[in-house]
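Every protein chain but one is kept in place in this view of the complex.
Chain lettering (A and B) follows the sequence in which the chains are written, and residue indices restart at 1 in each chain.
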Amino acid sequence: METLFFLIISFVAIISAILVVTCKNPINSALSLIMTFFCLATYYVMLDAPFMAAVQVMVYAGAIMVLMVFTIMLLNIRVDASKKHSHKIVFSSIIGFFTFVNLAYVLFKSRVAVPTGPYSADMIKQVGHTELIGKEMFTNFLLPFEITSILLLVAIVGAVILAKKKI
Amino acid sequence: MFDNVWLIPLFPLIGFLINGLFGKKIKNEAIIGGIGTLMIFLSFLVSCGILMQMIGLPPEQRVFEKVVFPWIHSGHFKADMAFLVDPLSVVMIMVVTGVGSLIHLYSIGYMHGEEGFYRFFAYLNLFCMSMLLLVLGSNMLVMFIGWEGVGLCSYLLIGYYFHKKSAGDAAKKAFVMNRIGDFGFLIGLFTLYWWLGSNHNIWTVNFMEIKAASHLLPYGGVVTVATLCFFLGATGKSAQIPLFTWLPDAMEGPTPVSALIHAATMVTAGVYMIGRMSFVFIKSPDTMMVIAVVGAATALFAATIGTAQNDIKRVLAYSTVSQLGYMFLAMGVGAFSAGIFHLMTHAFFKACLFLGSGSVIHSMHHALHKVHSHDDAQDMRNMGGLRKAMPITFITFLVSTIAISGIPGFSGFFSKDEILWQSFSNPYHGNLNIVLWGFGAAAACLTAFYMFRLVFMTFFGECRINPGAKSYLHESPLVITIPLMVLGTLAAFGGYLGMPKLMGLLPNYFEHWLDPVFELSTEYGSTYAQHGDHLSHGLEWGLMGLSVLIAIIGIGIAFTMYVQNTKLPGKFVATFPALHRAVYNKWYVDELYDYLFVNPCKAFGQFLWKGFDVLIVDGVVNGVANTVMGFSGIFRYLQSGYIYNYAFSMALGVVVMLGYFIFK
Partner (left out) sequence: MENLNSYLIVSAVLFSIGTIGVLTRKNAIVIFMCIELMLNAVNLTFVAFSRYLGNLDGQVFVFFIMTVAAAEAAVGLALFIAFFNNKDSIDVTDANLMKW
């Protein structure tokens, strides 16, 4: 049952990823991308990481994609009418293929012999994923977490300045 | 008063700045000319004050050095912006400022209505400043500033009518010739500085310090080298063989310029320089001989050319070269004060002659202009009989001509006769003396001939000007004739300052005046002088008479040929066509120089340009550029400027590298 579910999700994820690349209208690309993000969120749930799934939906599917769709609509971008160069697609596909071969080879050969950390599936179910993540984040990764806030602040200021009428 | 010596070059500098910077705005000729003239006149007044003070001092105290500000102090080397006041420089500043003021005054009238009037006065003032620096400089570097400055002003003023190609060429020629001389001057300066410094640890360029150390200099040897280099500088500046050809061409400039720069002051800088460093020059008998021979040869050579020229200013130019030759002859035979004396009298009469010729040209030009004639206003063949139309010009011109010809009683006689006598009787050159004297005497004869030829062709005989223009000939305005009269008077009576002892009427003021300057030189000279038989007064009287006789013969020939029997010159030309052609074409010296130096230089330049520069230098440069361009023509496809292409190559690189490391 789970295998079937996994296959369906994978199918949807890959098809919508292909649509992101091939759709002529950026809006369609954006909607396909949201679809992919949802599939990924599903994966996270299947991987016992519900908090990550929630964040994925909120941040990616929610915030980032809304921003993008807004931008597309704000700029009133026409359908990508410029013709594509076939040789470009061929070369890109070759590169894409070799990327896939490289990655697949490496990833396929990777094996996890023994779990090294203490967080088993049972423990996550027992304690709660959010709590565990929270503990990690506010103890071991406190400094990076704080730095991230500065990054966001800088991004906000940068975005405001860049999007002004005249730069 | 001595302390105020720095004012003398300062006034013309102020004039230069005012006229040069604001002259274009001022526009009013009276103000511009007034400022220019006033400034140099103020210098003249200061100079007079200094002269008065110096006369009141005993001879030993007549040397004064005024340091205006420390200039270069570096290690051993020390040069101050300092002025030297001594009898020699006082003579020079009196001549420069005195004659200079008169010529400035004259220029107001002569340059009236010319385009760039303010430019002319600015240059003229700048020239005076440079010349005063030259004569007042207490060390060789300050002198060199002036030396270069007068060269520059000479260039600027010869090229005053820069829209005329001949004027531009003449200016360039003068500049290049002067530059060759300046090169010699510098080398001489370095040699002297280096020798005194390295051998006796006296690192100095100051004249008085060199003078104090001059007993250390050897006779001949390095001094010969240094002085010959200095002399090369002097030949360039003072238009002596071999660097004299620029001066006749320099007549392209306005006439006041010819009078001030190319007759009265700048060209005498070489003579002054030798006088200033006489204590060095006299230490090299060889150099002294070279100077004497060059001077005598130039005097004669230029005089021969002067006999056949038709352009009134060119005759005067060759006359100037010839008279400068006399001065160098005097320097070369150790008669320094006689040379300086001739410098002074020459400044008077030659300035007067040039200004007179300017007055004639001015009048001719206006008359010809009125009838729209294109005849040459400077060609004597178009003149004649002008004495009636221009009496003041005629009289002053005649007086100066008599003076330059060496008729007793006029200034030129005293100085020229002194030089001739000294060249005959000096103890330095042995048997050469008679040759030197012969050259000088022959040149004197020719001088009298061509000068009176000039006077006769211009002022006597029938008027050959365009008939319609004749009635427009008129005397020049007062602003032009006043300087003429003053200079004419000086030309007539200036010589009494330096009357030879022999005549006994007056003491030789001039020689006494300069004695303290040249005492040391005479002392050095006496160590190798050959003390021959004592020459009697009778001989001196005889030679004096002979030289007067020679001058009168010259005048007589001129009178015969150009007044009595005006067909004679034509006959003469017909009889000796080759000789006339050679003289008329200035002995083909210009052509010879073209052949020997200019054309090879040009050919070499052409070779460097077409052969070396275009083929090799440019070839290498262009070759590199072409190679780069060729490669970049290929590689530019890698750098298309499109972002996705960069992304593509990045991705390709990552994939290839990853693949290599994964599958190796």
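Everything below uses one rule, namely that a contact is a pair of C-beta atoms (placed from the backbone, for glycine too) under 8 Å apart; a residue touches a chain by one contact, two chains touch by 3 or more.
Computed from a predicted model, the values in this text were never measured in an experiment.
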| item | value |
| --- | --- |
| Contact footprint on chain B, counting only the chain that is left out | 636, 639-644, 647-648, 651 |
| Residues belonging to chain A that touch the chain removed from view | 2-3, 6-7, 10, 13-14, 17-18, 20-21, 26, 29-30, 33, 36-37, 40, 43-44, 46-49, 51-52, 55-56, 59-60, 63-64, 67-68, 71-72, 74-75, 77, 80, 82, 84, 88-89, 91-93, 95-97, 99-100, 103-104, 107-108, 110, 112, 115-121, 132-133, 136-137, 140-141, 144, 148, 151-152, 154-156, 158-163, 165, 167 |
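Everything that follows uses one rule, which is that only the chains that are shown with their structure count from here on.
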| item | value |
| --- | --- |
| Centroid distance [mean C-alpha coordinates] between chain B and chain A, Å | 92 |
| Chain A residues within the chain B interface of the complex | 88, 91-92, 95, 98-99, 101-102, 105-106 |
| Residue numbers on chain B that touch chain A, as the complex places them | 644, 648, 651-652, 655, 658-659, 662-663 |
